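The complex appears here without one of its protein chains, the remainder shown in place.
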Amino acid sequence: MILGKIVGTVVSDIRNDGIAGASYLLVDKCNQRGEKKNDIIVALDLVGAGYDEVVMIAEGSSARETEITLNKPMNAIIVGIIDLIDEMGQVVYKKY
Amino acid sequence: MILGKIVGTVVSDIRNDGIAGASYLLVDKCNQRGEKKNDIIVALDLVGAGYDEVVMIAEGSSARETEITLNKPMNAIIVGIIDLIDEMGQVVYKKY
Amino acid sequence: MILGKIVGTVVSDIRNDGIAGASYLLVDKCNQRGEKKNDIIVALDLVGAGYDEVVMIAEGSSARETEITLNKPMNAIIVGIIDLIDEMGQVVYKKY
Amino acid sequence: MILGKIVGTVVSDIRNDGIAGASYLLVDKCNQRGEKKNDIIVALDLVGAGYDEVVMIAEGSSARETEITLNKPMNAIIVGIIDLIDEMGQVVYKKY
Partner (left out) sequence: MILGKIVGTVVSDIRNDGIAGASYLLVDKCNQRGEKKNDIIVALDLVGAGYDEVVMIAEGSSARETEITLNKPMNAIIVGIIDLIDEMGQVVYKKY
């Protein structure tokens, strides 16, 4: 899975995803310290992530392995909100 | 999912995709402001996207999760036309 | 799907793909004008593509969605021969 | 599969993965000598890997092919702890 930071929202009315009320977030890939890479993807939010939070994203077919995304044309979902990242015994990211 | 901008059309008569009347569009990957990256892919259009529109693209096996693409050798489809992208509370892209 | 140009042939006798008489082509990824990127992949040819032709390639699990490749360890097939690519109303590639 | 070095731990309480007690590790991709590439991913640990160990990672849908990850939104798992890597007859990495 990759790490990303929530930086915005994507609104799309004409869609073909079969998911009513889907919430698409703008996610910038980031490193273990939450530093953004300026490499944007769009991910479906299933955990209620908020701006500036670091999240874990499942990509590919794994993004369909939830009740909501089963058999949907979806290839990036937010799987978890990160609370803390430890690197070699040192806390390098902590949710504020 | 990734963002892309519609920049053209692809015509292919000798095909092996089993989709009659398939509409393939030329899509340039773009960032959240709709700025093109000069990184072209070809995607099947299922939503009627037009030139210069920013769209959301599903890649990989997820591209087969629609009635038309089920069990077809298809790995990139246009899932939605983007109306608006908000970045940190600011509108950075709006469909004209 | 990605675009590629046929640049050669790959011969392999000791194979594990379960496809008798498989024709593997050397494909250089290219842009919408057919300009090669010097980024080579190998793809199974199912449409009879010839040297210097621009083709559309399906990658990943989608490459198995044909009668010949079903349940085979194959992750790149040529899905269509491109006749014409139009970019913003201008023909940028045309099969000669 | 790719090689990576364990560099840390990721804690996430609000998750959508359906895996109780999942252990997510911070992995830096590395080369055959165990030299880190500063390219971080997050992988589920199923083999009890420790800090500074080089591991083999399965990505994509293959990450769901274990009892624990079956039908879970998981796309990177640690498949093996590397003991030794030999390059052209020379040992270039050895677990200490």
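Letters are used for the chains, namely A, B, C and D, taken in the order the chains are written, and counting of residues starts over at 1 for each.
The criterion applied here is as follows: a contact is a pair of C-beta atoms (placed from the backbone, for glycine too) under 8 Å apart; a residue touches a chain by one contact, two chains touch by 3 or more.
None of the values given here were measured: they were computed from a predicted structure.
Of the options C:M1, C:A43 or C:M56, the residue whose C-beta touches the omitted chain is C:A43.
Considering the whole complex, the residue from D:D13, D:D39, D:D52 or D:D86 that touches the absent chain is D:D86.
Listed by residue number, the positions of subunit D touching the unshown chain are 1-3, 31-32, 46-48, 56, 58-66, 77-89, 92.
Contact between subunit C and the absent chain runs through residues 7-17, 24, 26, 40-43, 51, 60-61, 63-64, 71-76.
We take it that only the chains that are shown with their structure count from here on.
Rounded to a whole number, the gap between the C-alpha centres of subunit A and subunit C is 33 angstrom.
Subunit A and subunit D have Cα centroids separated by 20 Å. Each of residues 60-61, 63-64 in subunit B touches at least two other chains.
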